[in-house]
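Here the complex is missing one protein chain, while the rest keep their positions.
As written, the chains take the letters A and B, and residue 1 is the first residue of each chain.
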Amino acid sequence: MNELIVKNGFVFDPLQGIKGDRMDIGIKDGKFVETSALGNPKVIDAAGKTVMAGGVDIHSHVVGPKVNVGRLFRPEDKLFKSPLKRGNRMEMGFSVPSTFKTGYDYARMGYVFVNEAAMPPLHSPHVHEEIRDTPIIDNAAMPVFGNNWFTLEYLKNNEIENNAAYTAWLLRATRGFAIKVVNPGGTEAWGWGLNCESIHDPVPYFDITPAKIVTGLIETNEHLGLPHSVHLHCNNLGNPGNYTDTLDSLKLAEGYTAKNNFGREQVLHITHIQFDSYGGDSWRTFESKAEEIMDYVNAHDNITVDIGQVTLDETTTMTADGPFEHSLRGLNNLKWANTDVELETAAGVVPYVYSPNIRVCTIQWAVGLELALFAKDPMRTFISTDHPNAGPFFRYPRVIKWLMSREARDTTMKTFKWLERTIDATSIDGIDRELTLYEIAQMTRAGPAKALGISNTYGGLVPGMDANVAIYALNPEDMPSDPEMIEKAFSQCAYLIKDGVVAVQNGEVVAEPAKRTVWVDVKVPDNAQVQRDIYEHFLRHYSVGVENYKLFDEHVHNPRAIEVDATQ
Amino acid sequence: MKTVTLTLAKSPELYIEGQNITPDQFAGKKAAEIASLDVWEGKLKGPLGNYFTVEGDGGATAGETKIVLRGDCTRVKRIGQQMTAGEIVVEGNADMYIGGWMKGGKIHVKGNVDSFCGIGMEGGELIIDGDAGHHLGSSPRGEWRGMQGGLIRVAGNAGNDTATFINGGTIIIGGDADIHISTHGEGGTVIVKGDAKGRVGGQMVKGNIYVYGTIENPLPGFKLVGEVEQEVDGETARFAHHIGDLGERHPVSKGKTVYANLYTRI
Partner (left out) sequence: MVKKIENVGCPFCGVCCDDLVVTVSDDGKKILEVENACVIGSTVFHRAMSERHTLPRLRQPDGTYKEISYDEAIDYAARVLHNAKKPLIYGFGSTNCEGMAAAAKVAEKAGAVIDNCASICHGSSFLAIFDNGYPSCTLGEVKNRADVIVYWGANPAHAHPRHMSRYSIFPRGFFTGKGHTGRKIVVIDPRHTDTAQMADIHLQVKQGHDYDLFNAFRTVARGHDIPAEVAGVKREDIIEVVDIMKKARFGTIFYGMGLCHSDGRNHNVDIAISLTRDLNDFTKWTIMAMRGHYNITGPGVVWSWQYGFPYCLDLTKRDIAHMNPGETSSVDLAMREEVDAFFNVGTDAAAHFPIEPVKRLRKHPWITVDPHPNMATEISDLHIPVGIVGVEVPGIVYRMDNVPVQYRNVIDPPEGVPSDEELFERIYERLCELEAEDAAKAPAKAVPEGIRAGE
């Protein structure tokens, strides 16, 4: 019997509404149990410490081809920037860490589940190879659909059932988790060097608008009843004045309600919305529209967002938004990698330096924090850095510090070269709100787990769930006066228990419990037309055979399938 | 200024990596402490004293510390890497990365050096009496912010890939240079007093190159725009002035396009 009891900690579990009560948490055979069910457990003393469920990251680029291009083409991201080995394997890289460093660093922060933000379906074997080599944390990966030729053709003809059957097929073929949409239509247009800059720009040849792609995919998603909702990276991302396009995209969800058995309430998740919340008509007049965006989000329960906080680091941008990366390389003239993926998607990668000396960068920093601080419902607004796009994920503790401390924000702002202009272009200086530990728990585990439809397993401390516990050296009754201590506590958790095994102690990895690959297995009625379409496209247009495209079972590492029956 | 003399007593079977041989590391240390600093030979990490005899103590600061290396250091890498102040004299040859990522101070090598010397240099002086290998004053792999400042002076010849991605500072080569000078350069000055083989200033955005001898294969992207008289390295001479690389992007400053300049001596 493998039994543990976490004693006397201040427990924060938004899934149960527990707000810092001093209580004990029982663990038996990798699951939470009532403490009364324990025999002779090993005791972990959490007195004077904060106890939360293991962290859940809804959006992070950690595994797969474009992440790996970011590693490969940036040797300078390793030079004098990698820590010395202290775990089982070397830990190389800064903005795009190696798989080993990724797993260890997430564990050190108390995270247990990370949702890979974009999987090009053709490259799914690569994604799963990297998942195998990312220790400790459980991973899911979202295949991209928003520029997929099957999807475009079905949705153009309003064939939701066919699109649903194809979606189910692709989720199984790639062992994917959810429907990811990146610059719908725009990335297909990029195949010709073009883009769709608004949701009403038709896609060349396919003659469908981004708006119709998004609503069609929402309908597909709710038709199938998938755990997660459509996960959208908006059109016209990153450009001044794009907040109106973002509001247009948000409004696409109006009239739709979530249909699923997983407790999810939203029909649309907008990711790294910081990049979509800009006013102004040029870089010169660039300003924050975070308040306008959050007013809409706060008023609409069927939407969730993650912030995509700029951390003011030198980092590596990478996205399936091919035309965006192309325009970025025109701005900073740095090296540019791009891969267009047949029938499916594209991806670009460009290094980027977010400098406190550059006005646009410091405004972006303020926009991200404003979004989180304007949020009325922390169960629908999540912390992310769109790793590594706005900054590396291991800066989450710093983001938490900024959100929990006005003083910490002020200290950072004092380093800005264009402080006055940053204040003028944003509302950050007028915000005194400081988030509580409970709200942080909502934004980093309970909320993301609920939005991903996995809150029956992750993100809470309810008996029966996976026994994932993060313990931080923070006493809610005696919070440190120095905000740096908040960052330190969240960077190096006192303990991480993963599946009932102590994986991290005092910020160091001490064990590597088995990690899992989480995917969604959907049963749909037989669909002869979709089968024929798949056969035709693979015969004529793909460069690999369909039997080699579908992931072999032996290449899925320790799978955990979430089953969905959509045959009714 | 206090002097620490290292004399190579035991040649390595392979190569020694001596990134700890800097005034910064030696400062404030007694001879015995210096002898216990780490050097590497492959995967073996051992004290410097296993290979060198150490005489003299370090000064109070790097700026007050001078290091003299005696014996054949042909198989010693990374001398003076990342140094910020002080002085190093290598009496004979040295291997790779001499003065790499150097920020200040002075290194004088009386013999030849191998490749990657002065890479990523930010300041200070690197003087080579003999020849230098490839990638002299170049940027490390993938780094677009190459040499930022400082002076590299090589009396003899240099290999290929001198000053890739140079951003600032000056490199003076007394002899000939092999292919690729200031490729991707965005600043700085390279002076070749002998001949250059070719690909001079390819993909160059900004910066200056002087070639006193001939360029065997000039690039089509450079255009002759006139003649100028200039003082270079203490002497005045007439040069043909070319601008380029016309195939590359160029910034516009105050309404005028800024090109890289290539001057060939008339």
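Simple rule for what comes next: contacts are C-beta pairs under 8 Å (C-beta built on N, C-alpha and C of every residue); 3 or more make two chains touch, one makes a residue touch a chain.
On a predicted model such as this, the values are computed, not experimentally measured, just so you know.
Touch with the chain omitted from the figure is made, among A:Gln16, A:Ser198, A:Thr244 or A:Asn338, by A:Asn338. Panel shows chain B; residues 13-15, 40-44, 96, 115-116, 134-135, 140-142, 144, 160, 164-165, 179-180, 183-184, 198-199, 202-203, 217, 219-221, 223, 245-248 of it touch the chain omitted from the view.
Residues of chain A in touch with the missing chain: 63, 65, 67-69, 71-78, 82, 84-85, 87-90, 92-93, 96-100, 122-126, 129-130, 133, 135, 149, 190-193, 205, 326, 329, 334-343, 346, 349-350, 502, 505, 508, 510-514, 540-545, 547-548, 551-552, 554-555.
Just so we're on the same page, only the chains that are shown with their structure count from here on.
Centre-to-centre separation between chain A and chain B, using Cα means, comes to 44 Å.
The touching residues of chain B, counted against chain A in their complex, run 101, 140-144, 249. Taken in their complex, chain A has these residues touching chain B: 73-77, 79-80, 333-335.
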